[in-house]
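A single protein chain has been removed from this complex, and every other one stays in its place.
The first chain written gets the first letter, and so on, giving A and B; residue counts start at 1 in each chain.
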Amino acid sequence: MTDPVRPVLHARGISKFFPGTIALDDVELRLNPGEVHALLGENGAGKSTLIKCLTGAYQRDAGTLLLDGAPINPASTAASQKLGIGTVYQEVNLLPNLTVAENLFLGRQPLRGGFVSRRRMNAMARETLAGYGLKIDPTEPLTAYSVAVQQVVAIARAVDMSGKVLILDEPTASLDRDEVALLFSVIRQLKARGLAIVFITHFLDQVFEICDRATILRNGRVVGDCALAEVSRREVITMMLGRQLEARVHSKKTGTVGKPLVQVADLGRRGMIEPFSLDIHEGEVVGLAGLLGSGRTETANLIFGAVMPDQGRIRLRGTDITIRTPRDAVAHGFALCPEDRKSEGIVGDLSVRDNIILALQARQGWMRPIPRAKVTEIADRYVRALDIRLASLDTPIRLLSGGNQQKALLARWLATNPAFLILDEPTRGIDVGAHAEIIALIDQLRADGMALLVASSELEELVAYSTRVVVLRDRVQICELTGDQITPDTIVQAIADDPHPHAEPV
Amino acid sequence: MPGPKSAILRRIAPQLVILAIALLLNVLIFPDFFHIDFRNGRLFGNLIDVLNRGAPVALLCIGMTLVIATRGIDLSVGTVMAVAGAVAASMVVEGHGWGTALLAALLAGGMCGLWNGVLVAVLRIQPIVATLVLMVAGRGIAQLITEGRILTFMNEGLIHLGAGTVLGMPTPILIWVTLGAVAITLVRRTALGMLIEAIGINERSSRLAGINSRVLLICVYLVSGLCAALAGVIVAADIKGADANNAGLWLELDAILAVVIGGNSLLGGRFSILASLLGAMIIQSINSVILLSGLPPEFNLVIKALLILAILVIQSPRIGYLLYMLRAAGPQPQPRPGTADTLPKRKKEAAR
């Protein structure tokens, strides 16, 4: 409370619970007038939940929201818009077949004798847009213009209607460099007018270019609130990926690294990930590190056949194999626990029992059903081994907490007795207890001689279980760390080195 | 999963109750409803009629249940019936035996199913659109085969499939009961049922778990086509003629309705063929009420609509959801609503 400036928007103690998870835990966000404020964090850190709580799309479960010092409780996005909080999303949510002017004034058209006055509306639109340095014909349909112009129209509409706080949710994701420049010039003008702007992106260089302050979220908590002039890129990455657990995780990494099991050569897919090569040995955990969008998930999906590569080859125990579909991969003893548990992992309405047996049964084929007694035995074994907490094996899996769902998915794959296990963000969105158990399990599987490839945004975690770490940036493999090189510091260094091409001043 | 008997019973209990009510309505209107005697070498009675006349929809709903379990729908079954009936009739008219005619009809139905399956599973066309193509085109094909008239035939073997009896029991009843039993056994004694359910609930997860979803999808449409073909042959055999204009007309809707009355979600996932078959019998019992009531035909659709509306209201998801919430809400800690938490703080804020 030492800040002399009264914030335009001040969110305090915001919490939001979803069944089984805490999406936001006592989050604070201060937006000063004339400030561009970055909201940073990995996927699932709570950025979008926070935004939804601010705009009234979600009702917060605890906390206060102050606008110009007065408490507000917007019940909907329309209500928050009226109060002065406007939002522009990555996918422009305007009506493409209406004209620019109509989009700007939809629902608040200037009237004349009960009818819309088109002439006045177009004139007003022209004037408004000129204020943003945009000289376009407002009578043209919106689709006649580029995404960047559409963004600016959306911003103009939001500012016009709200005028205090502007939230930009990944506005630059689909823009090229010149378009980003146009957008930034608009943001600077708005900043000069005294608006408070929240800027969400995963392009760090853009954050350093345009933003004044940043609030960094991780696992639903605020882990940093700082002026960007005072911190380095590396410190920001450290906060995003976390390292405060560093002291207490250190793996013994016993057991020996065996023969190469899977050898990937020049595997790649245009527009998705640059060709890469990777050897994974028996009794080894290869960690995949990198920021969001660096290509971690893409690497995992490509090896597993979830996405078809357009070049490269895979060898298993020295022999070439063809993997076109996940089915091929499973047949070769591969397994993948995907990042998006809900849409790619669990089969929600099926029981935990069926979910655990699914991959094994799919591999055996429908003609050879696994007897029910055997199914129960397998499911029971893994429920006990992994300490999955549930009412009964017949419970639909969607009713389980995130951590227990993840363990059931691990059980699904362990039941197939895989030689090669790929885990994509195995600990995302699960509670601390399950978190530690999964890390211990990874270590044990490695010690038992399994080959593992683990993609994670949690650095301490990677350091804890990896025998090797491959660092990715912008869909390119940039380096490989082994042995003592594997520390959170070296990983962050590797990620932060050699700034992003976008970082050049525009 | 082939659960304990009590689980199956719990699943089909609503359908059994509704069927009992529907049959009771019949008895109220026509006290001799359950009377069955043996006449002209066949079982003769209203109950037999319900089972016999329900055969086409029962056969259709076996395939339809599987298709709907994969989050699909097959609008073409009525038309496929007409095509299969026309093929069978034209075969026997040209002098082939009834076995050949039946095989040809099944082949035609299988081809139709395969076509739907490829459109849905390979070309990824929305099932409702993909099967609509055949629904529209198929009747034209059937009319081309019969040249637009009722193709009458006298082949005893073929006629036996629709109008004959085995040990006094009408053949269509035996066919649908047998096929239903085979289908239920097949999906529950093998892993087929679970894999189909998995695809219907979350296809992406299922694919990543190594399920060959494309082949399975094609298969369910194939099965639906085969069931429709068999239903089409029975309907044609029943009247000793293939009526391309009217055979199977709107029956796809009855089949979908039977699946829904069977408590299966149109959004796919968990399914019960047994419950769908009961649904088919419920629909036929309602038809029986209408016919036995002796009311003028202007009332037919009104009565049917009202009875079905009543059934659907009883089974409505809202009521099911309420029950589910009552059960599920217990152990889960419910987050408190925002206002309750923020109000005291707001007071503090104001006091400052």
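Following the convention adopted for this analysis, a contact is a pair of C-beta atoms (placed from the backbone, for glycine too) under 8 Å apart; a residue touches a chain by one contact, two chains touch by 3 or more.
As a convention for this text, contacts and distances are computed from a predicted model.
K.L.:
Name the absent chain as its UniProt record does, using one of the following: "Monosaccharide ABC transporter substrate-binding protein, CUT2 family", "NADH-quinone oxidoreductase subunit I", "Maltose/maltodextrin transport system permease protein" or "Gluconate 2-dehydrogenase subunit 3 family protein".
P.N.:
"Monosaccharide ABC transporter substrate-binding protein, CUT2 family"
K.L.:
Using the contact definition given at the top, list the shown chains touched by the missing chain.
P.N.:
B
K.L.:
Among B:209, B:235, B:260 or B:275, which one is in touch with the chain left out?
P.N.:
Considering the complete complex, B:235 is the one touching the chain left out.
K.L.:
Taking the entire complex into account, which one of B:15, B:46 or B:70 touches the absent chain?
P.N.:
Touching the chain that is not displayed is residue B:46.
K.L.:
List every residue of chain B that touches the chain not included in the displayed model.
P.N.:
Against the left-out chain, chain B lists 30, 32, 39-40, 42, 44-46, 49, 53, 143-144, 147-150, 152, 163, 235, 238-241, 243, 245-247, 288, 291-292, 294, 296-298, 300.
Just so it is clear, only the chains that are shown with their structure count from here on.
K.L.:
Chain B touches which residues of chain A in the complex?
P.N.:
Its residues touching chain B are 13, 17, 19, 59-64, 66, 71, 73, 304, 306, 325-327, 329-331, 336, 338, 343-351, 353-354, 357-359, 361-370, 372, 391, 399, 412.
K.L.:
Taking the touch rule as given, give the residues of chain B at its contact with chain A in the complex, in rising order.
P.N.:
1-2, 189-192, 194-195, 197-198, 201-202, 204-212, 216, 269-270, 328, 331-332, 335-339, 341-342, 345-346, 349-350
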